[in-house]
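Here the complex is missing one protein chain, while the rest keep their positions.
Chain naming follows the written order as A, B and C, and within any one chain the residues start at number 1.
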Amino acid sequence: MIAWQMSAGLALALFMLGLLGLLARRSLVFVMMSIEIMLNAAGLLFITAGMRWGNPDGQIMLILVLNLAGAELALGLILILRLRNRITNLDGDSVNLLRDVP
Amino acid sequence: MNLQGAAPLVILTILAGGLPGVVAIKRCYRLISAVAGLGLMAALLSIPYALQAPVPALPAMFTFNALSLGFIGLILVSALLILILASTYWQAETPLRREEYPLLFVAGILGATVLAAAANFMMLFIGLETMTLAMIGMIAYPLFRPGAEEAGMKYLVLSGMSSSFVLFGIGLIELSSGSLDIAQIIAATPADAASREMLIAGLAMLAIGTGFKLSVVPFHIWVPDVYAGAPAPTGAYVAVIAKLGVLAILIRVINLPGVSLPASVQTLITVIAILSMLAGNLLALLQDNLKRILGYSSIAHLGYLLVAILAAGTIGQVAVVFYIVAYAITMIGAFGVISVLSRSSAARDVDKVLELRGLFWTRPALAAVMTLFLLSLAGIPPALGFIAKMYIMAAGVHTQLWGLLAIMVVSGVIGLFYYLNIILVMSMKPHTDEALPGVLAISIPNRLAIAMVSLPILAFGIAPSPLIALLKLMFD
Amino acid sequence: MISYLWLIPALPLLGSVILGMFGPSMGPRLSGAVGTLSVGLAAVLAMAIALQWLGHPPAHSMYQQTLWSWINLPGFSINVGLYLDPVSLLMVLVITIVGCLIHLFSTEYMEGEDGYSRFFAYLNLFVSAMLLLVLADDLALLFVGWEGVGVCSYLLVGFWFSESANGYAARKSFVVTRVADIFMLAGLLLLATQLGTLNIQNMLAGAVATWPSGSLMPAVAASLLLMGGLGKSAQVPLQTWLPDAMAGPTPVSALIHAATMVTAGVYLVVRTHALFLLAPSVLDAIAIGAVITLLVAAFAGLVQSDIKRVLAYSTMSQIGYMFLALGVGAWPAAMFHFMTHAVFKALLFLTAGAIAMRLDHEQNIFAMGGLRTKLPLAFWAFLIGSASLAALPVISAGFFSKEMILGAVAAAPMPGMVLWGAGILGAMLTAIYIFRVVFMVFLGPVNTEISGSYGLRVAIPLVTLSAGALVVGWLETPETLGGQTIFSQFLSPAVGVFRHLPVSAMIPLTGIAAPLLGVAIAYTLYRNGTWARAATTEPSRLTLFLKSGSGFDTLYDAVIVAPYMGLVQLLRRDPVDQMFMLLRDLAVALHRQLRATQIGQIRRYASWMMAGSVATIAILLFA
Partner (left out) sequence: MMLAWLLIVPMAGGLLAWLAGLFNPLAARIVSLLILLLDLAIALPLLHSTSNIAMPGNWMAGFNAPWIPAFGMSFRLGMDGVSWLLVVLTILIGIFAIIVSWDEIDDGVGFFHANLLWSLAGAIGVFVALDMFLFFYFWELMLVPMYFIIAIWGHENRRRAAIKFFLFTQGSGLLILISILALAFIHQQQTGVLTFNYFELIQTHTAGTLGFLIMLGLFIAFVVKLASFPVHVWLPETHTEAPTAGSVILASILLKTGAYGLMRFVVPLMPMAAHSLAPVALWLGVGSILYGAFLAYGQSDLKKLIAYTSISHMGFVLIGVFVFNNIAWQGVVILLVAHGISTGALFIIVGSVQHRLHTRDLARMGGMWTDLPRLSSFGTFFILASMGLPGLGNFVGEFLILRGAWAMAPLITVIAAIGLIPAAMYSLIAIQRAFHGPADEERDTHDFGARETAMMLVLAAAIIYLGVYPQPVLNVAAPSLNNMQPQPATAMLKETRAG
């Protein structure tokens, strides 16, 4: 039996990791992956919560989260594919057609 | 199981489920739009019926009361108007098929409705994400436009980030309290300090997500790019529908019995309000892109709205809703004008301020209603926005938020500048050698929709009493 | 007859309105006729009233006519009403008769000028305003006339508006007098607040009843009124505008800047003398200021080369005599000198104008000469006028009035003898400078082209005024010459009985000798060529100083005008506006700063959101 605190700590660490990746990686694919990690961190947290209180809410939530993650990823990949026409190296920083700085 | 109270939701669900079938039967944009419109209308008309429900429908998942149904009504009215305004925007000769747009549209509305009525965090989450995902699709719908796909990408990443925060926040809340029911969590007091902090951290992360959707400073950063890149009808959608859903649940939470905003929340809202009012207006000051201006303007307006939220009491409550109504109608109108002037077949929308040059001379009526919308945004009579601003100021004065009022005045003056600038450009003499935006034909439904938007803005701007009375019903 | 009093100011006003509205289409003959007749009718009416008055003076020797209520508020009301007493009757007579003659003269003098009807419209308006000034029974109404004559003076000095210099002179005359008018306005406000009314008679009665003699309040009020008078009458320290005002057409100088308007200050003091009697110190100041003026002006008159400027300084100087009389409380003497001065100075100006008409508008006395035979009418008229101005004994009106003043001054308690000495010195200087002009202009060889001839419209005014300058002095004579007192008796109901105080025989004898000595000096200097040489040699610094009217203009330019213009230049761009523009700049700067955050990169945006999230959580957790 793992203490829920441990699990929650892991979830937090994963979340931070994802966040870090989001902030640090330039490639859009990695950005998408970071988001997935963050979402999964949340999923883990729900499992932890379900574990702590012994109710199924957490597991239901996890399924929903996975759904969301999948949908997001799908949409993201479509857009990335389209973007490749313009930006071959998929550097997120060069996706800056829309900006306010001349 | 009595579903009377959930009638609008039921109709929308059927609609969202059935529309792909319609597409499969016959790929006809008009037909699909009409079906979507009729469905939305049916949902709207079912609201009085839903209000008379003897027992609450789906009490575990949703709260259907005057407040939430009122917001749903508002969402549906807005949706209908946007849908009509979008009708000529999507052109047949588009490289893309346009028939899926109403599908996404209705799905998003379903999400917003669920969000508005959600009673627990699970529903909140489902509604939020349904709405968001649909919106990503709508933003990036004209994929052949580099701006649209880029806006979609930005919105996807940043909303993904905010969704993670929301989810993690919900997770923390559940971890600390073991419940997902909103009312329960708000009412309960956490057992120990650690749980309490976890709960607060969770709520804070929820606040971040809310802030993102409401596009208030410092979560506003995506707004201008997305508004500028998205097609004009989607712009209205993002500016209005998304915010309505989130505001609905926010206001419902605030209005739960026994809720009073703790000092820390008040501080947070105050800071955010001040920053939003000032930054929104300052950012728009010398902006030359109309959609960006509307984006910045929405930032500032949400700042004003937060002032009203801070000002509790009956005036504050109605002030908030009144302001939301004024904001929603006006934004739809402003984006609607861009919509009717733009076509999806073009490389981009008519969204440069200078492209409106001479509108007063070429299309005086359109220019007049656009002026009315801008006056409403600026809060000048005889437009609805004026009464709304007065309402907020009344709430602010009533609760003696002098500092916030002062900021409101200052930022209001800054804001005037760019609204006026647009009016000025419209009033300039047109270049004779240029193709004018005004030469496009404007369809009858579009004209009707514009009229339906501008009429209440003018009428309630002069005599707001009926609207006030109506909105007061939401709090009974 | 007397009930038609209101017609006296109304007739010229009507003439002015007619000329203003229809003048341009009426043609010069009709314009001139309307202008002259309107004043002429007023003169006839005035004379009729005067005759009636002499026969049957009204009760208390005054007549009040209230026309309508101008302002009627609780605690403050002003009526538009006229007040006729011997003083104002005298003024009315002088203004209308002299005014009529000058109008007549102008019809010929102005022939062929652009704006002929405009000229008469202004001139009529002036006469009307001047009549209102002297007839007003309320100080506020008097002020209306007071400013009205100022505006007419402005318009007429700048009549030939194409010359910028004329415009400058006109503005200067108006602004300097306006400075004085502000003092007067302040005086009015003070009196109105303190005494509750501006009706002259009520106000004076109130002042006498409320204020003890020598107390502060009447002194302040009197000083303020006096300052107004000094400006209008071109007395030190507000005298600088008068020489410049000679830029106007000569009949204007004759009417406004010699006969009538410039004596308004004298009239004001006489009209409110009861108030001045409450302030003896102010009267002393008047006397001292008058002496300074009359000497400064006389010295300046000595060195002018423009005939009109000589006359302008002489006007200043002669009004100095009137103020001297006021300063010693000799009201009838002042009025008497006003009357004779009006006649002879109008004569001198008109003659100067008549000369200029024939000499192609030449005004430099050194360019003239030998006109005695060429222009005999002008010669005799100018000679008579000069004799009167110089106060040559017995044959001139000016002699009697100046005698009356100097006699009263010599008898006055204060340092009367000092003032008298200065007066005598002034009288001698007067004789020198005016006969310098007479000799330079009329004797010697002819230097200039002379063209044309005089018509009746020039001759009649000159002859009439010459006759007047010879005889009006006999209305009031010293004891040694018959002791006639018609004039002072006539005025006595208004200003009290005037007594010729006994003085030693030396006093009148000196008064007779001084002008004669002056004429002799002038002739000597003319004969030995001093005058002519002065014109050709480089003037000394003293001459320049005197010529400029003792440097007042320079002083005022440095102390007032230059700082004013500096301030105007400093403020021209509206510094407050620029301060507000700073706010705009601040907003724009903030806008640019904030805009720089909209860099368009997803990662950067995510960082912003991250920062915001941290701040949010921190606020909620720790605030």
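One rule holds for everything that comes next: contacts are C-beta pairs under 8 Å (C-beta built on N, C-alpha and C of every residue); 3 or more make two chains touch, one makes a residue touch a chain.
Predicted, not measured: the structure shown is a model, and the values here were computed from it.
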{"item": "Visible chains in contact with the missing one", "value": "B, C"}
{"item": "Selected residue (touches chain absent from view) among C:V175, C:I395 or C:L456", "value": "C:V175"}
{"item": "Contact residue for the chain not shown (choose from B:A60, B:A346, B:L424 or B:L473)", "value": "B:L424"}
{"item": "Full-complex contact with the absent chain, from C:L41, C:A140 or C:A247", "value": "C:A140"}
{"item": "Residue ranges of chain B at the interface with the undisplayed chain", "value": "318, 360-361, 364, 375, 380-382, 386-387, 390, 393-394, 397-398, 405, 408-409, 412-413, 416-417, 420-421, 423-424, 427, 463-465, 468-469, 472"}
{"item": "Sites on chain C contacted by the missing partner chain, in the whole complex", "value": "20, 24, 68-76, 80, 114, 118, 140, 143-144, 146-148, 151, 154-155, 158, 161-164, 167, 170-171, 174-175, 178-179, 181-182, 185-186, 189-190, 192-193, 564, 567-569, 571-572, 574, 576-577, 579-580"}
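Keep in mind that, in the parts below, only the chains that are shown with their structure count from here on.
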{"item": "CA centroid of chain B to CA centroid of chain C, Å", "value": "78"}
{"item": "Chain A and chain C, separation of their C-alpha mean positions in angstrom", "value": "96"}
{"item": "Chain C residues counted as touching two or more neighbouring chains", "value": "595, 598, 600, 602, 606"}
{"item": "Touching two or more other chains - residue numbers and ranges from chain B", "value": "153-154, 157, 161, 224-225, 283"}
{"item": "Residues of chain A defined as touching chain C within the complex", "value": "19, 22-26, 28, 31, 92-93, 95-101"}
{"item": "Chain A-touching residues of chain C, taken from the complex the two chains share", "value": "595-596, 598-603, 606-607, 610"}
{"item": "Complex interface listing, chain A residues touching chain B", "value": "4, 8, 11, 15, 18-19, 22, 28, 31-32, 35, 38-39, 41-43, 45-46, 48-49, 52-53, 55, 57-58, 60-61, 64-65, 68, 71-72, 75-76, 79-80, 82-83, 86, 92, 95, 97-100"}
